[in-house]
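In this view, the complex is presented without one of its protein chains, the others remaining in place.
Moving on, here comes subunit A:
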Amino acid sequence: MLSISNLHVSVGDKPILKGLTLDVPAGEVHAVMGPNGAGKSTLGYALSGRPGYEATEGSVEWNGADLLDLDPAERAAKGVFLSFQYPIEIPGVPALTFVRTALNAQRRARGEEEVSAPEFLKLVKAASKALKMDFDMLKRPLNVGFSGGEKKRMEILQMALLEPSLLILDETDSGLDIDALRIVADGVNALRSPERSMLVITHYQRLLDYIKPDRVHVLAAGRIVASGGPELALQLEAEGYDKYLPAAA
């Protein structure tokens, strides 16, 4: 269970999140939708601990731990995974090396045994096949020269291997054509499970045709201003965010 309570987050001196409260029970998929500038990406960064995103008030509990006390790597070891809107290119570090380093670092942090090289290769081969990824691509530096779709698939591959329990998808559909979107959504849907919570942050309803949420929340001006079932997303798509803006101002 993810429990965000009265969360205030500032970037520099500027308050972005202003008392955000939100619960995501285990096994549920919640969408957070909102207009540009509402604080959607800030929410993802604040949950994952990006430096510069300072929580000035409130709490974020995840499976009993207060995430705000932990650094980003510790949060990752607790199962938090933020899928980036624009995955970062890391020259000089092969994708395979990176994922194995990350997986073993998480396992060490949890007191589990590391995965051996042959065992890891087996896991990666199976996961990349499921995502229709060219295995040779994984020998290249992470995300360097990858297309938008390839980068997103790389994110899904990492999810599949790292098996996070809290998935935060930040504008996962941006830059994807319909075919890539379907593959990515299938990858995400395959990870749905009773133990796993997902927070899908998106501006457009389109992604929610493929990743069906249990609940939809509207984020405007740093707060959740409305919550409802999947029909709320359709209503937003039809009516836009206008009606939430004056109320939030």
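Throughout what follows, a residue touches a chain if its C-beta (ideal position, glycine included) is under 8 Å from a C-beta of that chain, and two chains touch if they have at least 3 such contacts; residues count from 1.
As a working rule, contacts and distances are computed from a predicted model.
A chain of the complex is left out here; the name its UniProt entry carries, from "V-type ATP synthase subunit B", "Fe-S cluster assembly protein SufD", "Taurine import ATP-binding protein TauB" or "Glycine cleavage system H protein", is "Fe-S cluster assembly protein SufD". Of the candidate positions A:Ala46, A:Val60 or A:Leu82, contact with the unshown chain belongs to A:Leu82. The chain not shown here is touched by just one of A:Gly92, A:Gly111 or A:Pro194, and that residue is A:Gly92. Listed residues A:Met1, A:Ala65, A:Ala102 or A:Leu245: the one in touch with the omitted chain is A:Ala102. In the full complex, the hidden chain is touched by subunit A at residues 48-51, 71-73, 75-77, 80-82, 84, 87-93, 98-99, 101-103, 105-106, 109, 141, 158, 162.
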